[in-house]
Structure formats: structure tokens, C-alpha cells
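Here it is, the structure in full.
The complex appears here minus one protein chain, its other protein chains still in place.
Going in written order, the chains are labelled A and B, and every chain counts its residues from 1.
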Amino acid sequence: MVEVELRGVWKVFGRVAAVRDVNLRFPDGKFSSILGPSGSGKSTLLYLIAGIYRPTRGEVLFDGRDVSRVPPNERNVGLVFQNYALYPHMTVFDNIAFPLRLRKTPRGEVERRVREVAEMLGIGDLLDRYPAQLSGGQQQRVALARALVKRPSVLLLDEPLSNLDALVRLRIRGELKRLQQELGITAIYVTHDQSEALAMSDQIAVIHRGEIQQVGTPEDVYEKPRNIFVASFIGMPPANLVPAEVRRAPGPCVLLPGGGEYCPRGGLASKLAALGLERVVVAFRPEDAILAEHPLEDYVSMEGEVYVVEPLGRENIVTLSLPGGHSVKVITQPVVSPPAGSRMYINLEPSKIRLFDPETELNIEYLEAPPTPQVEAPPPRRRGESVEEGEE
Amino acid sequence: MPGSRSWAPALFLSIMGFLVVAFYLLPLLLTVWASFTPIRDWRVESLGKSVGLDNYRRLFYLIRHDPDMGKVLETTVVFVSGTLLVNVVGGFLLAVAAFLLDERVSLGFRLLWLLPRMTPVAVFGLLWYYFFHGNGMFVHFLQALGLLEGPTWIGQDQRFLPWGAWFIIIFVNGLVGVSYGMIIFYSAFKSIPRDIYMAALVDGARLRDIILKIMVPLTRWHIIFVTVWQLLSLLTTYAHLYVLVEWRVVDKWYGMTWSLYVFETAFGSTVSDQALAAAAAVILIVVGIGLGLATLRIMGFERELKPVRGDI
Partner (left out) sequence: MRGALSLASRLLGRRGGRLEEAPLTGRGFQAILVLALLAASLPIILSYTLLVELSFSSTLIMSPFQKTQFTLENWRLFLEGKLAPTAARIYSPAYIRSMIVNTLIVAAGVTVVVIAASAPAAYALSRLRFRFRAATLRFLILLHAFPGVALIIGVYAVYVYLYKRLFVGGLLPKEYLLLYSFAYVIVARASLEVPMSTWILKGFFDRVPWEVEWAALVDGASRLRTFWQVMLPLIKPGLAAVAIFAFMAGWEELIYVVVFLPREAPTLASFIHYQLSGGSLEASYLPVVAAAATVYLIPTILFFVFTQKLLLEAAHGGLKA
């Protein structure tokens, strides 16, 4: 197994940069995800690792060895495509055996290894069929078997579950994770589905517009989004974003719409003070808010007007509008179902509140406070510029 | 942009490349070259000598003074424009009819009209040899109408020249060419969303309106494409004409277009003047390249050009 690393990788198609200056490390034997919306460059990133694309700039390293110019057939990677890309004119057996035969593996060993991997994936009885005779889930397993049979040093998965129906997807998700752990293989998984990434990964890299937004454990990415994009992309529904003013004196406090006031403490307070921001974006997750008819003690509270209640069975999603026209969503117990138009309080535990710089869109926790207090604001940074924390 | 491994494209293109060089580029150069040499009777050694523009002078002298050459030019103009009209208008009408008809009947007719295109030239020639025979079906038909008496080769008979010969060559080549437009137009009609026809019907359009205000404008580019492409094809086609002339179905000169003139001059049993033929061919080449470039523009070549993905 190998550790895969991207160093300063760019990929430019014509005049469009699909991948910009990506620095990423995929640890040996771990399950890593590349998570991003469609068109974010995540598949391009995977194809750069597979060797289907060559970086316009930068390097792809396998265990420290630069493989940027090595063609895919010499990289020993296993790749599972979104549409599986099975060879329609070959049986399942021949599909799986194809990579081995290309390596002139002895006939007996081909037979043994194909059966072995097919048994492992539960498709041992389908070997004589053609891909068109298989269900989506079965095709998916064949594609996986074909990728694994050559004992690749890294397994690349390009949205392998997105063409399956919901139930099959859940089952295979679990199997895939278990398989990866059993084999101890380095796996890189591309997906637009945050729940997949959160459930399966040891490490998640969030990508947007060709740039890495955040790299971290699922907990990190969920609890401490590095910027507004990550906060708004992850979570179902995603985090609420509310612009708010900052009162500088005596200590810095955030004045929320709807009356609440949030005065951070400790490091965050001094950072906020040092940054000298006048406005921030407040983010909180719908499941972290408590809806009540009164403000709760020790909580930060905002008053809002109930707009609509969507009952989802296990829970309700209540949409409220705040003064200033912003709407927020709160997940509540199914019994909490306030009538539309009623006024309710959104109560937030202070530790669940995240603050973002509206200018750079970065989480203030991740911002470095300027060294001297005279400096009023950090140097202006445009959205999407590469930032120091990009590397793990 | 990093290229593929450099040997791969060359390897894959090698056979085609050889054929293109050996059977297009080299012959093209030779033909142009030959038009400046005194080659006759396939004495290829003569290709080493030059006669300057003599062959072109001879060609233009013939055009001005040889009455047969005048017939060739006249025939070329009448044949190309007449057949073009048949092919485009006829193809369009056939396509409309096929489109309106019940699918199975339509399929039968489309196949029937494709038959001439797929029939070997020799057999097709034979069919019309019988048909326009001095005692053939066509003459029978004219006799039944009381327009004609006794056996007559209308493509040869002085009384009916030149139109008798012209009628036959346009008829025969029209049958071959008309299916091209039919296929293109038919699939163009099929590709217009049904909603549009339905909307027109709901708006009260009649069949005539639908044809003239929907089908014609929406297949405008197809019509232009077919016209230009057929124009080019008709200028260069000669196999069917060759058979009709050689088998004496039609008059030699009123059945001969410029292309056939080039062929007969180079390969004829009586003349074997490759130098003159080459000079005549060069004129055809110039026209051909011009029309070919026009076709390229019309067919929206760039759309066909899908980008290569991957850097392998």
C-alpha cells in the first residue's frame, strides 16, 4: 500500500482551471474522501491520481516517488467508475480476469484469484453472466472486484454508489468500509454525498471550484467548518448563516438579529477583538438550536416568526424568518409544531456558534490574528485564494 | 498540452495515411502535372516533357470551335441543374410523403426508393436499357398515348435530340440521387419535436402550412447541405452516364457531361489523350475543392469534432 500525495497540483483545460494548487496527502491504509458539489473538480483530482490526466503543474507522488508522467497502466491503481465501465462484451469472469491476463498471470492463478475476489464480494455465482444481465448493485461489485483483483496499491472510487437505489447504497456503503479495513488498502473516494463521506472516511477533503476548502476528520469538517462554503455544504439541512454586527466595547459581542447577543470568551474573544471586524456571519446547525416560546437561560436567543413547519416523521423542520429577512431552519422534536406566524425563540448553546469573516468567508477560529493591535483589518483576501491551512 | 505517446497516432493512422498519399495526393499531383505534358496513349515517359499551357489552349480552342464540345458543356449545365432539381425537390417530396405515411408503408417506400442507389451500375443500366429501348416499355407507353409510332430510341433519334437524351440521363441519375435527399430530410423531419407539429395543428395550420412554415424553415440547413453536396456529386459522377453512352441508349455527345468527357478522353477506345483529359480534370478539381469547402462550412464541421479527453 502507498501513501498518495499531491503537491501544488493544477489542472487547466483550455482556459478553465479545474484544479488549482491542490496540496493533499492521502494517508497509507486509510479511507479518504474527496467531497464536493458537481463540477467542483473532484473527479478530475481522482483522474490525476489514476494517471488519466497529467497535472498541468505540480506533482503526484506515490510513497514520495513522483509518478506524474507515469501512464495509468504502470501505476497499479484500482479504479471504480461511477458508471462502472464494465466491458459489455466480456463475461463477469473475463472482466475481472482482464487486468491479470494483461500481466501474463498464469492461467491457474488467474482462476484462483478471480474466484477469491468474487467470493469475497459475493458474486461467485455470477461469473458466467454478462454485465447487461446484472443488477446495478451486482455490476458495482464486479467493478470493485476488477479493481481489487490486481491488488492495487491504491483503490480509487469515483462516486461508485451514486447509480444505486437508496437501500442497496446503504448496504454497499457498509461493506465497502469493512472491506477497506480488512484489506488495509489506501482508498480514495470521490463523492458529492456528504453523508457517505461522513460515514465512511478517516479523512475528508472538501473541494469547491477546484480548490481544497478543508481537510480533516469527519468530526472536524462537521464541527469546525473552516469556511462558509464548508458550513453551508455539509449537514442536512446545512448550517444556518446569519449576518450580524459586532459591538466592539467593552468586550467584543455579536448582535444577532432578533435580539440575541453573543459574547465569545477566551481565545475567540481576543481573536475577534484583534481582527477588528465590524460584521460577521454567524453559523449554527439546525439540530443545535432549541426552539422555545421563551429565551432559555445560558443560551443565546433570537426571536423569529414561524414561516412553515415540515413534518418529516422522526423530526420536524421549522423554518423561521428573522428580522432583516433572513430565514433559518431548526430541527425539532415531532411534537414541536408551532403554527405559522407565531413568534418563537431560537436558543443556541454558545459553544455551538461559529463565526465567519464575511470578507474572507473563513471561520474566525482558523484566522490568525494580526500581530499588532493597530491593524484594523486583516489584509483583504479574495474568496478562494489558497490558504496556509490547506495542507494537513 | 502533453501529447499521447508519440508513436500511437502515427501507428494507427499509418495504413490510411499510405492509401491517402498513394491514391489521392500522388494521383492528384500527377493529374495536375500531366496537364502540362504531352502524354498520350499512356506513354508515361512523356510525363518528363513539358508543353507549358498547350493543353489548356487546346481545351479552350475546342470549347470555342468544336460543336461536340459545345454539346458537352450544354449537357453538363442541363444535366446538373435538372438532376439537382429532381434530387432536392423530389427528395423533399418523398420525405414528406414518407413522413406522413403509416410507418410500415413508409418503410416499404423508402426501401424501394433506395433500391436504385444500391443496385450495381451495370444492372441499373440494364434496367433502363430495356426501359428506353427502341421497343421498350417507355416507347410502348408513348405509343399507347398516341404520341409516337413505331420503334424509336428516344435518346438517339434526331427528332428528339437533345431533350430525349437529356430526359433519360436526368431520369436515370435522378432515381439514383433522389434517395439521398429523402433520407436526410426524413430524419430531419423525425427529429423535429412532435410538440411543434401538434402546436401548429392546434393553432389551425393545414398540411400546406405545416410543410411550408414548419418543415421547410426548420430543415433549411439540411436543404442547403443536400443541394451543395448533390451539386458536387453531380458534377463529378459519371458511372451511370458512361454506361448509357457506351450502350448507345443515349446520343454520345448529348449524354456526356464534363466528367464523362474527362474519362472518355483519357480512357476512350478512340481517343487516348491523357494530357487534354488532365487539363479538363484540373478545372473539375478546382470546382470540386471549392464546393467541398462550402459543404464543410454548411455541415457545421466543428460540432462533429468532439474533444479528446484524458492525457494518456
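The rule is short, and it goes like this: a contact is a pair of C-beta atoms (placed from the backbone, for glycine too) under 8 Å apart; a residue touches a chain by one contact, two chains touch by 3 or more.
Note that the structure is predicted; figures quoted are calculated from it, not measured.
Touching the chain that is not shown, out of A:Val77, A:Leu121, A:Ile172 or A:Leu256: A:Val77 (per the contact rule at the top). Annotation for chain B: contacts to the undisplayed chain at residues 1, 3-5, 8-9, 11-17, 19-20, 22-24, 26-31, 34, 39, 42, 44, 47, 83, 87, 94, 97, 100-102, 105, 107, 109-123, 125-131, 133, 135-137, 140, 173, 175-177, 179-180, 183-184, 187, 194, 197-198, 201, 205-208, 210, 229-230, 232-239, 242-243, 246-248, 259-260, 262-263, 266-267, 269, 274, 277-278, 281-282, 284-285, 288-289, 291-293, 295-296, 299, 301, 304-306, 308-312.
Looking at chain A, the residues touching the absent chain are 47, 50-52, 71-75, 77-79, 81-83, 85-89, 98-99, 102-103, 146, 150.
We take it that only the chains that are shown with their structure count from here on.
Work out the mean CA point of chain A and of chain B, and you get 61 Å between them.
Interface of chain B with chain A (complex): residues 2, 5, 310-312.
Within the complex, the chain A residues that touch chain B are 47, 51-54, 71-72.
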